[in-house]
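Before we start, here is the structure in question, set down as structure tokens.
Complex shown without one protein chain; remaining protein chains in place.
Going in written order, the chains are labelled A, B and C, and every chain counts its residues from 1.
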Amino acid sequence: MDLRLSPEDVDFRQAARDWIRENYPTEPRPNDGPAMREFDLEWQRRQWAGGWAGVSWPVEYQGRGLPVLHQLIWLEECARIGAPDIDSRFVAVNHAGPTLIANGTQAQKAFHLPKILRGEVLWCQGFSEPQAGSDLASLRTVGVIDGDELVVTGQKLWTSFADLADYQELLIRTDPSAPRHKGLTWVICDMRLPGITIRPIKTLDGLSHFCEVFYDEVRIPLTTVVGEVNEGWRVAMSTLSFERGTAFTHGQVQLAAIVDRLIEIAGERPAYGRSKRGIDDDEIAGRLATARAEIAALRALTYTNALRNQSASQPGPEGSMVKLFYTELRQRLMRLAMEIVGPGSTLRGITHATWDEDYLFSYTETIAGGTSDIQRNIIGERVLGLPR
Amino acid sequence: MDLRLSPEDVDFRQAARDWIRENYPTEPRPNDGPAMREFDLEWQRRQWAGGWAGVSWPVEYQGRGLPVLHQLIWLEECARIGAPDIDSRFVAVNHAGPTLIANGTQAQKAFHLPKILRGEVLWCQGFSEPQAGSDLASLRTVGVIDGDELVVTGQKLWTSFADLADYQELLIRTDPSAPRHKGLTWVICDMRLPGITIRPIKTLDGLSHFCEVFYDEVRIPLTTVVGEVNEGWRVAMSTLSFERGTAFTHGQVQLAAIVDRLIEIAGERPAYGRSKRGIDDDEIAGRLATARAEIAALRALTYTNALRNQSASQPGPEGSMVKLFYTELRQRLMRLAMEIVGPGSTLRGITHATWDEDYLFSYTETIAGGTSDIQRNIIGERVLGLPR
Amino acid sequence: MDLTLSDDQRSIIDSVVGVITDVMPIEKVREVLAGNTSPLDVMWSQAAGLGWFGLGLTEELGGTGFDLIEEALLFKEVGRHVTPGPLLATTLAARVAAQGGAAEVAAKLLGGEVRAGLAVPLAGDVVRLVGAAATDYLLVVHDTVAGLFPASAAIDRIPLGGLDELTSREQATVSGDPVAVVSAADDPIAARGSVLVSAMLAGIAEATRDMSVTYAKTREQFGSAIGAFQAVKHRCADMAVAAALADAQVTFAALSVNDFAADAGMQAAAARVVAEGAALDNARETIQIHAGIGVTWECDAHLYLKRVHALRELFGGEAAQRGSLLHAEPGN
Partner (left out) sequence: MDLTLSDDQRSIIDSVVGVITDVMPIEKVREVLAGNTSPLDVMWSQAAGLGWFGLGLTEELGGTGFDLIEEALLFKEVGRHVTPGPLLATTLAARVAAQGGAAEVAAKLLGGEVRAGLAVPLAGDVVRLVGAAATDYLLVVHDTVAGLFPASAAIDRIPLGGLDELTSREQATVSGDPVAVVSAADDPIAARGSVLVSAMLAGIAEATRDMSVTYAKTREQFGSAIGAFQAVKHRCADMAVAAALADAQVTFAALSVNDFAADAGMQAAAARVVAEGAALDNARETIQIHAGIGVTWECDAHLYLKRVHALRELFGGEAAQRGSLLHAEPGN
């Protein structure tokens, strides 16, 4: 084992750092709407043009084909310099792309993969439903085969960027008579098809992070089915596993930045409602030190998982450990931040305009993408082998 | 609502305090064995002689017939002055007595109740078994009716003071064909009957707090059945409810004493492995302050439950709240104590000879009498009405 | 000692709940949140009519003659229903006015004609105004003294953000003379305020427990109500324990402070610590148990969470209680 970067790794890091510094968008990112879409796609296009898109995507699909370590380095460098988080591009680049590479037809790959890397399209995810949250397999949106089309009717919930996306990873029930996990199908849904209605959902921070999507007899060509009809559960699970691997690298760098900033603030003023400088308050200082230790350990675990699993065809359930710990740590850290800066602080937030928004948003993170309880079930059952 | 004691209450408190101060045993309590039994029974006898036994037992059973508030005052005064905890007398005075009063025959009451109050006998409990811990209803010790006797064969576990007790609250299966909770019977077992073997269990603190009890065709008269044959579950549940009511009053006063002592120690020296005086370390001081707040609230909850439920025929499941919070708080507090005094401290412990023993013993408290998980099940299902 | 509710106390609770469910149910709270203040005006006149602002004030001073415990029962319901408006500040302000010799101002406050906001002292004359938007008086509460000022005494008002959209926050400087002053030795306004904040927090802890339990009984996943899963069930149990402790301790604190008991300071501090913890943890768990629904604007969970943060800054938060707790003499 060796932590030191090889000369090639060091060169890659330096080259990445130099290129990002020269090229990342420094103007403020629009908060939402088409302007944000355009901003994010432009940044993706610039990466493509610079030869940095798809660092660890296979070369045959125009990726760089580099090891996962370089992917991690790339993500860390982007985050450290303050380049935009992958955010709206996440589903396309980190979900849909890898899923198509693993499960798509030649035609699907040829059509979609270049559009993704070149920054021409955004994707969104369509898994959860009102009655199928944690219990994803109970979803009810149905697809009826009619000739060479699927006719889809139902409702999806918690779809981020549905209003900005071109395509959707859509999971539907195609065999209502089959057991829960059987009879599901994973299709590529064009978000501009007739019969689709999108409604943003306002979240507790006053912003809209999610949408509801309604499907009224939406006709989707059968050629867009990924995997086989009624094989959708297997395809979806592989997609979720991708999410739980290195997906939180950017966020982890943000956590480190949050702690750096909190230590700085604690060195300047008393914690909210207290009398001593935050850093001189043993309780505050102890919690900040522990947070830094936990962030270091989370990074070590992310690297360990990623580097040990790079030969595996898809990430294992260990990704749930990173997701669970990362989101809980983030929420815990934001609660500590509230103790230090107090509500209504005029200090600028780290990932949102204000610390209040950063704080409130952290409540969504232990829920979105599978609640902490669901992650603990996965760890207990799939990593530790405990009975259901 | 009024917190102030009435003149009668104040008089009772003063009289109790005066009497206890004059009469409580000040010589060190033997650690175990017949000497401890004799010590505890002698203290019970002295209370009887002084007219203080069974403060809230009904007058018809030679109790004082006083309200539960006086019972709480009595327990607090005993604990504050440092009189012995009820400990080995607990099952007799707080379990068996109330259970017999509620469920016993006239003959059973006439025979046993005076012996209990007068300090002639100790009782122990025989509910848990190796395969029936949290899942009490799965117990396997069988009793077969043979003429006017039950022939009992099996094994009980975690029986405190089995080696010192005269009688046992014994729960056995008398109808193996009935569903789990049916077919159990609650009998009074004379611990000197032939066929009983008792083996002490050494616990993690190096002491023996529990015993195993083996029954090999032990013949117990049917006249000792409390309630009806196959009605034992109901009787046992009433007994467990008693345990979860005011049973922790002495312990709560001990908690307060532990915090007092820790604050004193923290004012004299640095916490273990740290550099400042404990009381000047904001983290240590904050945890001590929080502990004191939690102890105050636990006392308030105990009083509230007791005084509001005194008209109920038996304590409700709310007692599980006190049991859960008290035992978890005690363990948390002992972990804090280890942070302050460190392992191997030569300072005297509060309830054991050393802080180490106090600390280790706290691990048994969240388990004995129903684990914290079982308490949470009871609160969830029986207090909040959540589904099983 | 008596810890059961008297008939009077039951009527007070019933009456408060009646008014709130009638004129300020959660839909109306959301109207206020959206900027429509008329439900607040309706509630205000009813509250004044029923004597809410003088519940704990003697009849000679224009009040109803009850005690702090009855006020605590009222404010527990206010917390439980995330009721908006400067109810606490106006109640305390009426008390200060009445006892500080400003009988006319007291009468107006008690009668609902005018309202007061709170001013939390920061440094020198600089204060943080909390819930003081559109109020006529400002109550500045120090540990040792409480002073009532006309709203015009606050100059250089700068609006501040805050988590709770229903509680305004501003920074300002207070200048000029108070219309009434009461020293803590005569009447511990800060201690009463803190107990009533604790009561609101205890109400929030109970409301969020109830919200979670109700949802856990009805929401189905994996073929059964989620309350059947231990992860949810045990969390609800912990919420119930926290709420029960907070409620019991608030009662002890209210009675102790009212009686000027020797351990009143410790009891009030304990109530604050336990109630803050219970309210914050329970609000947090309520969001988590409601999962996706829990983070939406339409779910009430965030209203509770945000209110907890708004309340914590009044009359000294958890850290400020440490001294009273560490140096407490054993009670009786």
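Before moving on, here are some points about what is shown:
FYI, a contact is a pair of C-beta atoms (placed from the backbone, for glycine too) under 8 Å apart; a residue touches a chain by one contact, two chains touch by 3 or more.
Quick caveat: nothing in here was measured; it's all calculated off a predicted structure.
Among the chains on display, the ones the left-out chain touches in the entire complex are A, B, C.
Residue-wise, the contact with the chain that is not shown comes from C:234, picked out of C:234, C:272, C:307 or C:322.
Within the set A:15, A:35 or A:289, the residue that contacts the chain not displayed is A:289. Residue in contact with the omitted chain (choice from B:102, B:142 or B:157): B:157.
Think of the hidden chain as still there; on chain B it touches residues 128, 131, 133-135, 138, 157-158, 201-204, 206, 210, 271-274, 338, 342-346, 354, 356, 359-360, 363-364, 366-368, 371-373, 376.
Taking the whole complex into account, chain C touches the unshown chain at residues 229-231, 234.
The chain not shown here touches chain A at positions 1-6, 9, 69, 256, 260, 263, 279, 285-286, 288-290, 292-294, 296-298, 300-301, 303-304, 307-308, 318, 321, 324-325, 373, 375-377, 379-381, 383-388.
The working rule: only the chains that are shown with their structure count from here on.
Core chain by CA centroid proximity to the global CA centroid: C. The most distant chain from chain B, with centres taken as the mean of CA atoms, is A. For the pair chain A and chain C, the distance between C-alpha centroids works out to 40 Å. Our note on geometry: chain A versus chain B, Cα centroid distance of 52 Å, whole angstroms. Contacts with at least two other chains are made by residues 232, 319 of chain C.
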